[in-house]
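To start, I am sharing the structure in question, which I have written as structure tokens.
Missing here: one protein chain of the complex. Every other protein chain is in place.
Chain lettering (A, B and C) follows the sequence in which the chains are written, and residue indices restart at 1 in each chain.
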Amino acid sequence: MAPPEDLPPMTYRFLGRSGLQVSAISIGGWLTYGGYTEQEKAHECMKAAYDSGINFFDCAEIYSDGKSEEVMGAAIKKYGWKRNDLVISTKLYWGTAFGNNPVNNKGLSRKHILEGMDASLKRLGLDYVDVIYAHRPDRQTPMEETVRAFNHLINTGKALYWGTSMWNADEIATAWRYADKLGLIGPIVEQPEYNMLSRERVELEYAHLYREVGLGLTVFSPLRQGLLSGKYKNGIPEGSRLAQNQVEFIAGWWKRTGKEKFDEIIANINKLEPIAESLGIKQSTLALAWVLKNQNVSSAIIGASSAEQVYENVRAVGAVDKLTPEIMDKIDEILNNKPPAVIARY
Amino acid sequence: MAPPEDLPPMTYRFLGRSGLQVSAISIGGWLTYGGYTEQEKAHECMKAAYDSGINFFDCAEIYSDGKSEEVMGAAIKKYGWKRNDLVISTKLYWGTAFGNNPVNNKGLSRKHILEGMDASLKRLGLDYVDVIYAHRPDRQTPMEETVRAFNHLINTGKALYWGTSMWNADEIATAWRYADKLGLIGPIVEQPEYNMLSRERVELEYAHLYREVGLGLTVFSPLRQGLLSGKYKNGIPEGSRLAQNQVEFIAGWWKRTGKEKFDEIIANINKLEPIAESLGIKQSTLALAWVLKNQNVSSAIIGASSAEQVYENVRAVGAVDKLTPEIMDKIDEILNNKPPAVIARY
Amino acid sequence: MAPPEDLPPMTYRFLGRSGLQVSAISIGGWLTYGGYTEQEKAHECMKAAYDSGINFFDCAEIYSDGKSEEVMGAAIKKYGWKRNDLVISTKLYWGTAFGNNPVNNKGLSRKHILEGMDASLKRLGLDYVDVIYAHRPDRQTPMEETVRAFNHLINTGKALYWGTSMWNADEIATAWRYADKLGLIGPIVEQPEYNMLSRERVELEYAHLYREVGLGLTVFSPLRQGLLSGKYKNGIPEGSRLAQNQVEFIAGWWKRTGKEKFDEIIANINKLEPIAESLGIKQSTLALAWVLKNQNVSSAIIGASSAEQVYENVRAVGAVDKLTPEIMDKIDEILNNKPPAVIARY
Partner (left out) sequence: MAPPEDLPPMTYRFLGRSGLQVSAISIGGWLTYGGYTEQEKAHECMKAAYDSGINFFDCAEIYSDGKSEEVMGAAIKKYGWKRNDLVISTKLYWGTAFGNNPVNNKGLSRKHILEGMDASLKRLGLDYVDVIYAHRPDRQTPMEETVRAFNHLINTGKALYWGTSMWNADEIATAWRYADKLGLIGPIVEQPEYNMLSRERVELEYAHLYREVGLGLTVFSPLRQGLLSGKYKNGIPEGSRLAQNQVEFIAGWWKRTGKEKFDEIIANINKLEPIAESLGIKQSTLALAWVLKNQNVSSAIIGASSAEQVYENVRAVGAVDKLTPEIMDKIDEILNNKPPAVIARY
């Protein structure tokens, strides 16, 4: 299924203060490959993405215990895409693909970073990834060891850049402290959650880092597990991932909110529908475009399960300019969760 | 008025990862000198402090527009204390003593840091302070300029150490980044608010810094403007600073909480009274000892307005050991605001 | 022979200030493989170790002139163990496997470190070791050359970490001096002798290094050649390694002590038997648990000659908690060799 003719052209952004260009929308491997979706379906999504101008595909050694990387690697081979046209990333921290033994197969020691990288590349069938992430901070391994190990991957040509995922602002600053001290390369990108319901980290906590280290962001859950698409506006359908007990996905974990709190969130989200309508776009397009409106976001990672969904998401690229200051203010009023501005000088 | 005979001996702690020893209780100049309290009264407090073993006196260029530093300097001269026995600190940021023109008299530019330091030393009548603080972060001045300027003060012998006040964890980490990169001296101490009602910053946000840079803490508002002493247990007296509109002092600023929220806080604090009684100490002693129980706290800054108050506060030093793990757990249960532990490895 | 059902679970410790986790008990190749014990026996020991949770196997290029490494490598292959689950170390200094010519085959020159590493890896049948040790200090080769050469091994992926064996405290500090100066990686671990009869180096000489450089320890001779197991309590059996002339093993060398001194040592050791009995453990378990009680010890290297012996040694892991401060004091009284405490401030 070819892309619709009226699909907006993809835009590309620099990954933080680097020379690497990534598509504003990227595809993540968490749910898609090797997981809920079978390989055929996953490949179809990747193909749709590629055809839409998406060049950035994200994975992790833990996704489906390594199966995700295999599925992703198989697609690249199958479609004969040129390596140089792709930006491939994966993440190291939980080497569950090595089995159940967590001793030295978890965390950010030099040993796991080196062994994990080699195993990931093998599964991907690649010589190198473009970006290798530390999937979480590891406060037991000295930061210097971790910074040196990621630089080792870069020095040996196995990765071109490195980044972090769900690190605190001071941990990113500390990584740069060691990088600078030792003349090494610091992390250019962080991968946090970011969406209309989860703003504090990106808009407040990391604020100084955009200027200080030129931090780029690849953000996950831009639609908060579909919550922001409006698909739960009439309540939670049976069989959906949210059905079980009104959970909320916060910073990488599911948390029970209780029905009351959940309904309140839904009610608030529903107020965004008229705004989307007034702009002539879907509510999900509005939510995704809102994420891309933030210029510190290099790419929003989506997790589609069909080609249609991919195309649908790509429409957000064309909607970013519709978000005028007035519209943004209206949205802020509804969301009522805008973090305080960082005071530059008291 | 001499110290009571049963006053416990003062204890001294290293100021973070430095060789400087400060008394666990210190005297701050915000309200005391040059402000609400007249000079006579302020000197009486400083004398009582010195006689109790307190060696650490804190000030700021903004306190009473420089008047505080003058009052403090006058006391040192008047009582003939030896300079080497004292640890004197002041803070630079708002050079209100220079007048009303904020251009270049505010913030952390090299210009204001150098000019402010000289003016402070003149008011204090001293050749050097032991610790010079950046009173706030300044996000408009490049961090490198600020780090270099504080090192200039140290290199010219005008200060022995430097620290920060109310900086974010990532800003402190970034200051160290430049210090390390340039072979300069980083900030050894941060001065935040810390008390039973304000814990997150000290117990969670700064957590990595204790290990990473050996950060020491001098904390202000250990009794939350008297709230924790139990003196408002029956409501707010007319004419007190809190009377106006049920405000709450949060991290350096007054914020309106409304009567309802305020009463709730008071009710909670009142539950601490029986614990203090069971230990045979006053509620204010309990609150201050609780702050000192945290080993990352180098010194708790108090703001007394009479010699009796100083002596009363010093009693907390002798009460720290009464806070057994069991008592600490009970207090945590009442406060119900213990920050989550930092996860070392996910 | 499978591990006994009541064997305590293995514990893992970080190797000094690194992110690498090693089992508290490790297996050393000195006597076991390629030496007194034939290959079959050695493999049986390694299998028993692996089945007990031991993940750390130590060797050296000099052990049986390289034969040890071959036997160890063969076991890894034979049992199909995953590389990432193992921590493999070897040591360079005496390249006796190269033959009898000591010129350039001995010491810590760049030439021997590089050539020795390649030869060791070939014998082990591995791409890299986890830890490479300098087996002794070499005071003729400039320290800078040695530090650079070990970093070369790390940079080329042939080793993940490096350490020292039987270096003086000031030599380790000097290695870190060059590492820091050049932005290179310093030695994270030292391998000294440590047991109830040999305490000074570990408890006194290296004391500052635990704090200064985060030095970890892998200790050999935890049972002082069996002396501390009580097996010589009635004198020396004919045919044993000690029979010849009442020697004593001191820090890596055999030294004649004479019968009188030797009997005195034995008499003292015998006094530990009742303590072991009171704890319901064997005397050898007591001696090994005592070594592990020292938190600066990352791993105690044992040299078993049968599976039973391995299991026996592993029991020490479960006995560490039995060594209360009171028991430790009693042991110190008997041993009468506790080094003086390091004075922090005179």
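As a working rule, contacts are C-beta pairs under 8 Å (C-beta built on N, C-alpha and C of every residue); 3 or more make two chains touch, one makes a residue touch a chain.
Computed from a predicted structure; not experimentally measured.
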Neighbouring shown chains of the undisplayed chain, as defined at the top: B, C
Residue of B:44, B:130, B:171 or B:190 touching the missing chain in the full complex: B:130
Contact residue for the chain not shown (choose from C:13, C:91, C:123 or C:136): C:136
Among C:44, C:171 or C:193, the residue in touch with the chain that has been omitted: C:171
Footprint left on chain B by the chain that the document does not show: 12, 14, 17-21, 55, 82-85, 87, 130, 154-155, 157, 160-161, 183, 185, 214
Where the unshown chain meets chain C, residue by residue: 93-94, 106-107, 136, 138-140, 143, 168-174, 176-177, 180-181, 205, 208-209, 212, 342-346
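As a convention for this text, only the chains that are shown with their structure count from here on.
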Touching chain A and also chain C, the following chains: none
Rounded Å distance between chain A and chain C, as computed from the means of their C-alpha atoms: 45
Chain A-chain B separation of Cα centroids, rounded to whole Å: 41
Rounded Å distance, chain B centre to chain C centre (Cα mean): 49
Overlap residues in chain B, where contacts from two or more other chains coincide: none
